[in-house]
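Rather than the whole complex, this shows some of its chains in their spots.
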Amino acid sequence: MADLRIKIGSLKLRNPVILASGTCGYGAELEDFMDLSELGAIIVKGTTLEPREGNAYPRMAETASGMLNAVGLQNKGIDYFEKHIYPHLAEYDTHVIVNVNGNTIEDYVELSRRLSRLNAIPAIELNISCPNVKKGGMIFGTNPASAREVISAVRNVYSKTLIVKLSPNVTDITEFARISEEEGAEAISLVNTLLGMAIDVRTMNPKLSTVTGGLSGPAIKPVALRMVWQSAKAVKIPVIGLGGIMNADDALEFIMAGATAVQVGTASFIEPRTGVEVVKGIERFLVEKDFDSISRIIGIIN
Amino acid sequence: MKKRVEDLTVTDNRRLTDSFFVLKVHSAEGLPEINPGQFVQALVTESPATFLRRPLSVHDVDHSTNTVSLLVQVAGPGTERLSRLIPGENLNLIYPLGNAFTLPSAGEKVLLTGGGCGMAPLLYLGRKIHESGIKPHFALGFRNRSRVLENEEFKKLGQVWLSTEDGSEGHKGFVTDIPAFRDEHWDKVYCCGPEPMMKAVAAVCRKREIFCEVSLENLMACGMGICLCCIVPTTSGNLCSCTDGPVFNIKDLKWQTSG
């Protein structure tokens, strides 16, 4: 037995494995396959103040060891969430974190304020890195001044655990890591998707209705891992690593590079039990290598 | 109908034509209840070009042998790899996925129409309808005689009309040109096939005010309702074709009527 418990700010997780936003619905969709209580936490779908229909079909394209998506934050808005979804989430025996999105700083603030009142939501993940929306999203996450402004504004109204999700589509990820820390975020999660594109050569059309979309999956793992490594050295707050994690070894790479926790995203589409398999694999590794606690290997690569 | 991830064993892989094959897979665990119209997400291992699973309709189910049949068309690397599976090999499936066709009520007269790999779900649907005591009718469309698929299987269940685009077998033209389709009374029409065919069938049914369900083949990443990539615009907004579908009543779809 090895101790898998970790802390993200004041939030205690029973293990470092979290399901990533936009890839696990509201959790319920995966309950046929696994017991969500075996996970550290789940981060539910990107949520906005108002309901959104998202982008037009087609919204996805398969690529080499990855996929592009252009979902564009389709969700029913906070009112519906509070009334119809939250009551169910409140019964889970795992931490439920909400991924927060907006067009404007006011949107982010208002949504965070609303979510802070929900007792069973101990943390939010501020998504300033969605590449699939015209307004907001990645625009905040690729401009240092805007990033600072939105994080600071949300921090003012949200006193529970604040995680900021960073975009990899930047020259210097550590700049955004530091800004998050300075503005009082308790953790950063990275990476969101890389902005990519694909063309159907036969029809001579882009494969996505939006032309560009977000690249996820093992293809991006080397880039994500590098950014996690850089960020973990740049800030003292915990880093949550993700991008292409398909199994426990992948997750261990992120942890060794400095991630306190990891998220499983696209992998759940292919193997819905990936999250719990990763938990088991990490534990097995620690036992085999005689580490009594996950903390022994966090950031072991310098 | 709990969904599961399971390694099934290939028991048969039979070529029908150049590009079509029927794959039979056996569940050692025992099959769950599966409804006509549902689909599986097949994992294609040993293909460097295949990252995501491939959605395939349930073509037939034999509960006595715990066997599922899939009717597959080679369309690219994933289906190509599946076409080379040999008995004894594993096929990992997530299933059963999606909603199902609305079965007819006693005494109703039903037409099952489709073409190409879209015919896949119609056999199992026809079988279930047949078991319920109704004789299904089939209107199946093909490019030409050499493309005609599984005709005999369908004939065991009910009347079959064929159409071919070149008239080399059955009626010349599309399924919508089959006289019985246009002229006879139908309580329910079920359709699965290429989008232009489904739209043409839907147009006829709309005009004649016939209950009509179609099974869509939108691009899917997950098949379980967690990616929101497979959406279809409906009168109640964007719905997931993998969980709210793949079967939709045409009255809910925002299709421009054509044909």
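Read from first to last, the chains carry the letters A and B; within each, the first residue is number 1.
FYI, a contact is a pair of C-beta atoms (placed from the backbone, for glycine too) under 8 Å apart; a residue touches a chain by one contact, two chains touch by 3 or more.
Note that the structure is a prediction, hence the values are computed from the model and not measured.
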| item | value |
| --- | --- |
| Chain-type multiplicity across the complete file | A x2, B x2 |
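In this section, only the chains that are shown with their structure count from here on.
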| item | value |
| --- | --- |
| Chain A-chain B separation of Cα centroids, rounded to whole Å | 36 |
| Complex contact set, residues of chain B against chain A | 2-5, 43, 49-53, 94, 218-219, 221-233, 237-238, 243 |
| Chain B-facing residues of chain A, complex | 22-25, 29-30, 32-33, 53-54, 57-67, 69, 71, 74, 217-218, 266, 268-273 |
